[in-house]
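Below is one structure, written out as structure tokens; the observations come after it.
For this view, one protein chain was removed and the others were kept in their places.
So, subunit A:
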Amino acid sequence: MIGENAIEVKHVSKWYGAFQVLHDVNLTVRKGERIVICGPSGSGKSTLIRCFNRLEAHQKGDITVNGISLHNKMRDIAEVRRKVGMVFQHFNLFPHMTVLMNCMAGPMWINGVPKKEARDRAMHYLKKVRIPEQANKFPSQLSGGQQQRVAIARSLSMQPTVMLFDEPTSALDPEMVAEVLETITTLAHEGMTMVCVTHEMGFARAVADRVVFMDAGRIVEEGRPDGFFSDPQHERTKLFLSQVLRH
């Protein structure tokens, strides 16, 4: 396809009213690259990653995803959203549909995949996240970790080229964090391009190609995880790392 980069962010700024959330952010995500974004609460991590599929609009600068520039054109945005999966902190499964239907809905209603094929595809991804036996239950009958894995399968069913994760484990009980991280790790090893906001530093160290540290709407520092964790350059990063790594 077009170019080497999955996501290009150039001089992006964003305001909520008079409050500036993002200050001139620059970031490039290459195809197949795995990026972890971390930073203190309120630093704009969610806002940034939600700009990538235009759940939020940026006011200045350019964002290009899969070669498509994000602006006020529904056709382009729809095209981007089809190819970019997103997993939310609170799962946001569709509670009125079964697990299977959650995964079939997108392919059927957007890509016009026939029902039988959509079912096979959904089951394939449910097997991948290791909960095919829950396919006919409703989301409310599953544990948090299972729900999050369904949410991942739901996104994968659209066969995206990029996956966005916004704190996928921070609403989970400790014993369920591992199963979700494992699923994401498997995905990472298969070469999926992903951007993941998380406070799980062990996970970042294990799978990230690059760690990005944000504070107050700016990217303060980025680098390979080994260097980032052992030898952070900025005071702000050191302080943050000392706080999260203490746990």
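The rule is simple: contacts are C-beta pairs under 8 Å (C-beta built on N, C-alpha and C of every residue); 3 or more make two chains touch, one makes a residue touch a chain; residues count from 1.
Everything below uses one rule, namely that contacts and distances are computed from a predicted model.
When the unshown chain is looked up in UniProt, the name that turns up among "NADP-reducing hydrogenase subunit HndC", "Acyl-CoA dehydrogenase", "Polysulfide reductase" or "Glutamate/aspartate import permease protein GltK" is "Glutamate/aspartate import permease protein GltK".
Screening A:V12, A:L27 or A:L93 for touch with the missing chain picks out A:L93. Although one chain is not displayed, its contacts with subunit A can still be listed: residues 53, 55, 74, 78, 81-82, 84-86, 88, 90, 92-97, 105-106, 109-110, 138-141, 154-155, 158.
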